[in-house]
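One chain of protein is taken out of this complex; the other chains stay put.
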Amino acid sequence: MDLESLKTLLNGVAGGNVTVDNAAESLKTIACEDIEFAHIDHHRSLRKGFPEVIFGEGKTPEQIIGIMERMMNHEKIILVTRVSPDKGEAILSAFPAAVYEKDARMVVWGEIKADPARKGTVVVISAGTSDIPVAREAAITAEAMGNTVETVFDVGVAGIHRLLGYKALMEKASVIIVVAGMEGALPSVVAGLVSSPVIAVPTSIGYGASFGGLTALFSMLNSCSSNVAVVNIDNGFGAGYMASAINRSGN
Amino acid sequence: MDLESLKTLLNGVAGGNVTVDNAAESLKTIACEDIEFAHIDHHRSLRKGFPEVIFGEGKTPEQIIGIMERMMNHEKIILVTRVSPDKGEAILSAFPAAVYEKDARMVVWGEIKADPARKGTVVVISAGTSDIPVAREAAITAEAMGNTVETVFDVGVAGIHRLLGYKALMEKASVIIVVAGMEGALPSVVAGLVSSPVIAVPTSIGYGASFGGLTALFSMLNSCSSNVAVVNIDNGFGAGYMASAINRSGN
Amino acid sequence: MDLESLKTLLNGVAGGNVTVDNAAESLKTIACEDIEFAHIDHHRSLRKGFPEVIFGEGKTPEQIIGIMERMMNHEKIILVTRVSPDKGEAILSAFPAAVYEKDARMVVWGEIKADPARKGTVVVISAGTSDIPVAREAAITAEAMGNTVETVFDVGVAGIHRLLGYKALMEKASVIIVVAGMEGALPSVVAGLVSSPVIAVPTSIGYGASFGGLTALFSMLNSCSSNVAVVNIDNGFGAGYMASAINRSGN
Amino acid sequence: MDLESLKTLLNGVAGGNVTVDNAAESLKTIACEDIEFAHIDHHRSLRKGFPEVIFGEGKTPEQIIGIMERMMNHEKIILVTRVSPDKGEAILSAFPAAVYEKDARMVVWGEIKADPARKGTVVVISAGTSDIPVAREAAITAEAMGNTVETVFDVGVAGIHRLLGYKALMEKASVIIVVAGMEGALPSVVAGLVSSPVIAVPTSIGYGASFGGLTALFSMLNSCSSNVAVVNIDNGFGAGYMASAINRSGN
Amino acid sequence: MDLESLKTLLNGVAGGNVTVDNAAESLKTIACEDIEFAHIDHHRSLRKGFPEVIFGEGKTPEQIIGIMERMMNHEKIILVTRVSPDKGEAILSAFPAAVYEKDARMVVWGEIKADPARKGTVVVISAGTSDIPVAREAAITAEAMGNTVETVFDVGVAGIHRLLGYKALMEKASVIIVVAGMEGALPSVVAGLVSSPVIAVPTSIGYGASFGGLTALFSMLNSCSSNVAVVNIDNGFGAGYMASAINRSGN
Amino acid sequence: MDLESLKTLLNGVAGGNVTVDNAAESLKTIACEDIEFAHIDHHRSLRKGFPEVIFGEGKTPEQIIGIMERMMNHEKIILVTRVSPDKGEAILSAFPAAVYEKDARMVVWGEIKADPARKGTVVVISAGTSDIPVAREAAITAEAMGNTVETVFDVGVAGIHRLLGYKALMEKASVIIVVAGMEGALPSVVAGLVSSPVIAVPTSIGYGASFGGLTALFSMLNSCSSNVAVVNIDNGFGAGYMASAINRSGN
Amino acid sequence: MDLESLKTLLNGVAGGNVTVDNAAESLKTIACEDIEFAHIDHHRSLRKGFPEVIFGEGKTPEQIIGIMERMMNHEKIILVTRVSPDKGEAILSAFPAAVYEKDARMVVWGEIKADPARKGTVVVISAGTSDIPVAREAAITAEAMGNTVETVFDVGVAGIHRLLGYKALMEKASVIIVVAGMEGALPSVVAGLVSSPVIAVPTSIGYGASFGGLTALFSMLNSCSSNVAVVNIDNGFGAGYMASAINRSGN
Partner (left out) sequence: MDLESLKTLLNGVAGGNVTVDNAAESLKTIACEDIEFAHIDHHRSLRKGFPEVIFGEGKTPEQIIGIMERMMNHEKIILVTRVSPDKGEAILSAFPAAVYEKDARMVVWGEIKADPARKGTVVVISAGTSDIPVAREAAITAEAMGNTVETVFDVGVAGIHRLLGYKALMEKASVIIVVAGMEGALPSVVAGLVSSPVIAVPTSIGYGASFGGLTALFSMLNSCSSNVAVVNIDNGFGAGYMASAINRSGN
């Protein structure tokens, strides 16, 4: 329940269109609704500006559908991350209006609308073709949260001129998400070219001494550029969420 | 090299004014000559909005003083990080106008002025008394870059009510830096209470299975709150720099 | 061998009734013969207060059934842990009176009865929906050992108010088991609120820098609250067993 | 905020006595205002049953003395852990009534009194001579918290008969703390002999593949005995604190 | 597009056989061709002397085929690495002229020709039978890049005389690739016998403390012979590529 | 090349019978030609006393059968380790006289005969039921190499009296192999009871912080008993082989 | 107290030269003498064939001297390991008959005598000059336990011919100790040349990816030769002890 919906409800009470009992009923669960297997944090929209996002991994389709059903009473948009194709199919059967983003392995329910509080552009850059799913997860998340997003894929440091062709786009960005596996060098190079904040996302792409993304992660934490902060391996969702938080900050 | 220039070159070849060998030589390097040209009319302070910061560790006082001398011709403020007390003393002998921040182990030369482009407040929170040096490094860096900074120290998760007393301050922040060692749990709790971006700084405080800050680092990367990104262990400077970049973004 | 027996033996030597070689043979092993004697009048259930629990992983259904058959002659309750659904089915075919707890992946045979020596309540708290199986393993183990158990699921630190709603329950607990994956911050927060002992159980829930539960484990070992001790990753059984040992101690 | 208060507020809105904006403001923070309220009538000593303990490492003698001075107004006993000999000397100059425990590197101020709520005995066992400082830290902590403590030192598994001579003592313990470095095998053997809870403390004693105590730590987490939980490497204080929490639980 | 092809095109323009527009069309993509999921670095042949090599892992057959199609316009040889048998089959259906090397899991399209600039011999030595796939990947890569290659398999250090039988071959090599798993000792021994550079390739062969090749990797990095440098675990391709770069250097 | 040969060569040079170039060529390689000569009159079975053992993992049944066929001409017994059941079946189809040891995952071809040079007894002890396959691999290997072997299974340290019942057997052993997973404590306890050498074999049994056997491995390397040496995780074969080497040594 | 001394005492009792009370007094402490800071395991000589060895690290000179005094009543030889030069000096002041071995950092008290039960030769081989201290510790330990020892230093694998010159010595050895740091390859090569058991000792010599000896340790555990077992990093004492146990086994 966002602030706008809350005020609408209260105006209904003030104007006599909603009874106190009905309003109380709606409001009494906003802090925390306890269903059998989850405590849904409905209060989060008010506190954080965006509803709780469902982490799909390790939940059954039934559990996800159950949580979505409860949330639909309060929220205008619902995101589910880390959804395998078969789970995605099951969820879409229950909610045909939802969309399954195959690359990013996400389900999006509700209408994505630009948020006027987010004036800047979020630019998402990925190093290799194999990093695209994580980059897409970041981009969809940021878009779902109301940001304008532009993406550039496959511009790794082994051919540095490919990246430099996008210098103008990088300079106009309000925040840049850089997604890279293997040696994870791209965020340092990008952050050296701009003054805006860079969110670095290591991916598990690579083999041997890439340690499932750990080398990229540590490399990014040691960036010799200082306008860089890092999220967990393959955490495109977190990067998009953080970018959205940044794109609104300071206003 | 744009399409027009390319055709001009090819017309030169077609008309016999340019030899095949000269044209081949020109074309062999087009991507990087563009790059080389680009770097002529850009220098670092324009690109990044703040002069290079001197990493004091592993440099002799003489080296640091030499670099500072050259920078003073161009810059209004100079920061040196990771300066031991004896190095600090040597630098201050050379530049009596500089200040040595003992806690933060930094030298600051020049006048710190508020930057009107940075309208929000940077809040720096630390978990324990021993985390204060890193928190101070973050705070001084952000201030030196023109931000308004407020600090709250010693509000770890073992007494959660201490933290909650600062809810109003946290809500007004444009960006929050959270500094913590040991289990590194504080950023998750803070980020769960606000919608602004949180920069988490793990510290090397702890012993045994704290692994010099690694446990705090990994803990922060696994935050169940999504508006969190992480910098390197004890990297207060980087957190302050990143916070400053965020506080200007979107404008 | 006490002092009296020793002197008797030596008197035998002095009187010529015991040869030097026989005496030497007797004396060579006194430390461990004492030990060997001790184990004759002690058997495991007397020593530990609960029968051996069968670790189901890596054993065939036939091996498990065979061990259960022998134990049924002596024991009133039998627990089998880490039982996959197909093994569970095979065991229930052999012993229809047994119960297969799907979530917790356990088989329980025999009647669970409250043990009057265990007066307090064991409270089991889990951070996320995905941590429930481990939490359930802990709860069932503690119940099977005669304890009163209450459970609270899905109250992670990203929404701290969800946890605080259970403050009264936590305060009445004799011992609290806290189950969490990802950053593993929940035990610190819970232990900061109560004076009773907290058993922390890291789970393998998470990805990337969660390292299959290692980050949660290390985080818990570094808890800034002191009334916390930790068991192995995903070891719900061990936590329940330890909690039961604690709930009887001191009486 | 209970249901009644909520309806009162809504009636205010319905009756025009409360503006929609004011009501929205109140409702936006209900969860955390509850929390904030809670912390007003609870302070730490009531909540945890023992005053905060000062972690001496990384604090100057001046800082420690300052904290002790403030605590003396409220508390009857003060513990400081990880105090080097020279810091200890400085503290004792300020508070001649305090005692510096050299082995355990602790300062104790105030009178240690038996707590009648702690009826059982805490037994502290260590594997080698070099583990004694950690064992002493555990023993002094438990004593300072009001427990009866007995200690057995240097009974490692390479001479198992030395340990077995203390079987009676182990059986009467309410909780046993086992301190060991190197391969960390002692807690498994002790826990296999008793039904009471065992707190295992790995120490950093050893070299090479002991990894500063990590091998002992992991060994203890993998104990094939189930009545074992583990604290951080060299964390004698935590073990004593946890043992004290256990020794009171269930009452 | 290599230098020879470029000059042919420019001669066509100079001679009037190719229009400026057609030449411009061909050349405008040489720096970087952007297809939906990849930025193909056609400029690489000019810059690096060999076209971009396609890393097959994590790409669909459709993606690989799409990239190959674009590359065929510009290149004479195309390599695809880490191709599973089923992907290999799909690619060969699209391009029947391509060859699938089963052992090495590579696809090679185009004609392999000796490069006269590479006068020396690349010798590939492997320690065990299980290391052969990686050794084959190295050998095929070096051959595809125009080098003369000789291979010696299964000459590990447990029977040192087997290796010594190949001393003459090793001495004539321009560069030696040594492939080994387990303890990774072979490169040290080989490098101790020759003066030419040795490229060491650790493989993931082994179990337990081999850590998927990490022990071999670290062992090779610690070689007490100095003419050794190391590539990533199982990176036969990189070793072959590096050997080829070495075999041309200095000319 | 001894001093006499060296002088003969130099006399040849002095007398003009050997050219300087030929002499230089001879001298350049003296060390390694000695080596090459040495390997001619030694072959492996003479050197090591037992034929090469085939490591089955990563080899196809066809490869294994091919190697066995060649070995049968020279050897009386052939061992193949790490053979999966389906590979075992394929091998037995080719050689019906061979035996597949299911537990130990080994194929044995040829007659096992006691070797009179190995007078002592090899005792194999394992901690848990799940460690039996590794223990069996050790026992079969030692038997195949001509040793008398006795086995004791499931005597872990959580019930120390079970082990102590086998004291007489342990004391008569010439060498003891101790197989254990989880905390790996058993070798320390066994070695503390006897004077004979103990070969410790860590197994990958366990979960969480057992790290696939690494904790047991490190624990064993830190044994506080000194008559212990360790082989790789799950390396029952190596333990059996080493025990056999020991059982013959000193004769 | 060894078996011989025990029989002498008993013969004294049998012959009337020793009273029963005096004998009882002597014998009642043989299993375990409790001094303030150590439980001395006097029974060990009987059980293990060699008295307890004092681990000097982490003990004060006073503690070491105290333990030695108690042991001198029962033992003919005493070893102290890991003794720094200043501790060595203090010990020699107390016991002028003791010898301090500087390289090996050991104190030896008592007469070293060949033990006729140890017929074979222990050969100690080290890879580099820096490995000599560990090799010396192994050699002195084995000698002190009654073995004939020969040493070969500085024959690493980078110049394999240096090692092969000692082939005859290696072949006559009853057991070989191989000491190596860096890549730890030497034990594999040595074990490939002989049939006797090889005890591999990794040393902490090296830098970077040698990880203080861990790479050598893992390398040795992965030896492709099977007659190899490994002790802890820098554990020369353990290797000498194990070699001595092997050199007596089977008799």
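What to note about this one:
A, B, C, D, E, F and G label the chains in the order they appear, each numbered from 1.
We adopt the following convention: contacts are C-beta pairs under 8 Å (C-beta built on N, C-alpha and C of every residue); 3 or more make two chains touch, one makes a residue touch a chain.
These figures come from a predicted structure and were not determined experimentally.
Judged over the whole assembly, touch between the missing chain and the shown ones holds for A, B, E, F, G. The chain not shown here is touched by just one of G:10, G:64, G:108 or G:132, and that residue is G:132.
When you scan E:5, E:129 or E:227 for touch with the missing chain, the hit is E:227. Taking the complete complex into account, A:220 is the one of A:23, A:53, A:106 or A:220 that touches the chain left out. From the options G:205, G:224 or G:239, the residue with contact to the unseen chain in the full assembly is G:205.
Where subunit F meets the missing chain, the touching residues are 3, 6-7, 10-11, 13-14, 16, 20-21, 23-24, 27-28, 30-32. The missing chain lies against subunit E, touching residues 47-50, 53, 118-120, 174-175, 192-197, 199, 217, 221-222, 226-233, 237-239, 241-242, 245-251.
Although one chain is hidden here, its contacts on subunit A can still be listed: residues 127-128, 156-160, 182-185, 188-189, 191-193, 206, 208-211, 214-225.
Assume only the chains that are shown with their structure count from here on.
If each chain is reduced to the centroid of its CA atoms, subunit D and subunit F end up 48 Å from each other.
Between subunit B and subunit F the centroid-to-centroid distance comes to 56 Å (mean Cα coordinates, whole Å). Counting partner chains per residue, subunit D shows two or more touched chains at residues 31-32, 35, 38, 128, 158-161, 192-193, 208-210, 214, 217, 221-222, 232.
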